[in-house]
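Left out: one protein chain. Kept in place: all the others.
Up next, chain A:
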Amino acid sequence: MTVAPASGNDTAQSRPVPEGHVRLTIDGIEVDAPQGELVIRTAERLGIVIPRFCDHPLLDPAGACRQCLVEVEVNGKPMPKPAASCTTAVADGMVVRTQQTSQVADKAQQGVMELLLINHPLDCPICDKGGECPLQNQALKHGRGDSRFVDTKRTFPKPVSISSQILLDRERCVLCQRCTRFSKQIAGDPFIELLERGATQQIGTGEQQPFQSYFSGNTIQICPVGALTSAAYRFRSRPFDLVSTPGVCEHCSSGCSQRTDWRRGKVMRRLAGEDPEVNEEWNCDKGRFAFRYATASDRITRPMVRDADSGELRETSWTEALRKAADGLLNARDSRGVGVLPGGRLTREDAYAYGKFARVALGTNDIDHRARPHSNEELDFLGSSVVGTGPEDGVSYASLEAAPAVLCVAFEPEEESPIVFLRLRKAARDSGTRVFHLGQWDSPGVEKTTHIADSGSPIHSGGLLRCLPGGEAAALYELPSEVEQALGEPGSVLLLGERCSQVSGVYTAAMRLAERTGARIAWIPRRAGERGAVEAGTLPTLLPNGRPVSDSVVRSGIERAWGMSTGSLPSVPGRDIDGILAAAESGELSGLLVGGLDPADLPDPEQARRALRAAGFLVSLELRPTGVTEHADVVLPIAPTVEKSGTFLNWEGRPREFEITIEGTGAVPDCRVLDTLAVEMDVDLFTQTPQAVAAEIRRLGPNPGARPKPPDIPAEPVTEPSGDRALLASWRHLLDNGSMQHDEPNLAGTARPPVARVSHGTARRLGLEPHQPIRVSTERGTIALESEVVEIPDGVVWLPGNSGPAEVNEVLGVGHGAVVGIAAGTAPAPGTTPGQREPGGEELPAVAGNGHTSNGHGPPAHGSNGNGQAGIDGGGA
């Protein structure tokens, strides 16, 4: 678009300035730049790097650090003082001289650097940033060789815990405000702020407000110095000692690209990768910090079989384990059949291997990866409207950004797909997208995409459409006309969350709404593997790439591709996960093959456990002991994401390929295990490597036949229960009791405290005092949780799905939209509020896993302004 002229000024002079561009000169090079571009970026395109700290392409310009000073001449008149190139927009005829050609600019930059370094500690040897520090680099490049400052440096006690994960070293901070701007502009969690003025100016947290954000790790990554560090990585290694491998996050369907830094066979940290189309430069804290599950001490590394005598699992060789598994599965297949439950966390390739194994080796369509509440309507919806779409023809991050209106149906973006949340927020903030949410209460993800308080006037757009849990479908038929109208504008989008499967008729209603308004629909599952598994055909009604099981032409095509005899592919749609479990329990199925799945995630964990116990023969492919391995006859270990390659499809359907990060551990991916197992059963799957599978998927190509029919289920009316009954609304927090967040205490400390939410009316009905626990119960069990009064429909109680004591599936055995009993619980003893962490109430948490911080030692040395203590300070809030 705009390039530096290659051959001198003469040609440039004769070239017309392109539309919407201006022509300026930087260091003697003439260049055309789009109007409004910042000088620092234009220079960058020319290969002239101006030193900077606060400038970040994804944040609003701030001009806070003054490191980027350059000399500027406009209309032949030089500006009186050097100007900050990160806040100066290009103008026609501008002449810019950077440090490369201007003594003045160079001297100004050196001066700023000298001021920055006056109070900067000599921490480099012990600083996490040492070796990758912009301040180090730029001080060497643009700073003075020695210091003229001989006085004592200003010091602060360090480090200060901003949250249990984020630690702040105020001495190292250069006050660039990248962290505060990120929190405010991108994440919408304005918890860290600049406090005080002058030499004591510092970053801190507001009083009584811990920095609680799902995106806090990003501030560490963009901090240009080592001022922000994480408790998990602090002092763990040095950047030049790490091997960086690009990868993809396995935690949710956002599909963030990431960088994994590891050494000596162990992952040390993970960073957000750069992918402008997907996660830009951000990721969430779960993706960043939750990776130690793969190195947990209880990880299964050897195959195990159940000892006939002792009834215990014992380690054995692959040969024996595979032989036993193959024999058992063959027997079970030939008696009453085997059901397959792959779980929703697989790569597309691994899922494909499960699908093929089920059809070819086990001769069944009894396969379902949806280890969560699910419905047949969802199945029809996935087959008719989701499978086979991609970012080119379906909804993508870019289309969210461009959409005039977005309606989130039963979907809490921040909790369920954090990058979707960031993109919705960006859309609302920058392009005026109106984000509507069909839900129960103003949860943080709703709040932050509809009310954007920022520099300048706050933006209020979109909003929450309250409905009863389970009433989402009906509500979609009776949307306020304002919302229907907004959705009628071309480019609008409907986002359907995982919770939709618990509401009867909602997919149908959404499709009708889409027909009425022309809005497009996207399905956003929670788990990273769900979308890939839909494509790979691990559903009872779908073969790979969206081919319906019931279509005989399509079936014979697959038979040919898989080298099977005609008519040998099972032709009737199989059972779904509930059906498979019920059949296993009743003995209609005699075996189960189970992948990475936790019974506690299933809609009815008790039934699942009964089924696992009752199953005649149970093979489990697992990473760590679970409720499945407990009952398994054979356990085969598989590789965690870092030790294998493959592809996740994110919610857009965009393939997110990744290579092996840590090689040579001997761990093998599911597809390889299944391939070998099939060989033992005299069947060839040809799924030895993910690459081979990917090639086969490509060869198969898209579904040549017709799509299955969309669902047609009427919406069910829901009525508000009275008395001591209530409707349960529930979804999961991003950070919860999930097993992939194992062994991350610092991360767990940043989770949202689990509280139950009810309306004023309901609270009054129960006589609830503020914060008094509420007891939510079914015949199966009771969850007692501190209550909070929010604006939520009367007769509704909201619980987090799997946080702390609130394990909704497990304890209550019901889900979103169910009727539960509610009662006031006994008031807690003062100070022991269950499930509630009291910020500021007690001593600030010590630096995790450490116990010794310098602020643990009596009155701080620099107590004059009260800032010595842990950075909590009301003064500047």
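FYI, a residue touches a chain if its C-beta (ideal position, glycine included) is under 8 Å from a C-beta of that chain, and two chains touch if they have at least 3 such contacts; residues count from 1.
By definition in this document, contacts and distances are computed from a predicted model.
In the listed set "DNA replication and repair protein RecF", "Carbon monoxide dehydrogenase", "NADH-quinone oxidoreductase subunit I" or "Cysteine ABC transporter", the entry agreeing with the UniProt name of the missing subunit chain is "NADH-quinone oxidoreductase subunit I".
The residue touching the chain not shown here, chosen from A:Asp92, A:Glu132 or A:Asp241, is A:Asp241. In the full complex, chain A makes contact with the omitted chain through residues 125-126, 235-238, 240-241, 847, 849-854, 857-858.
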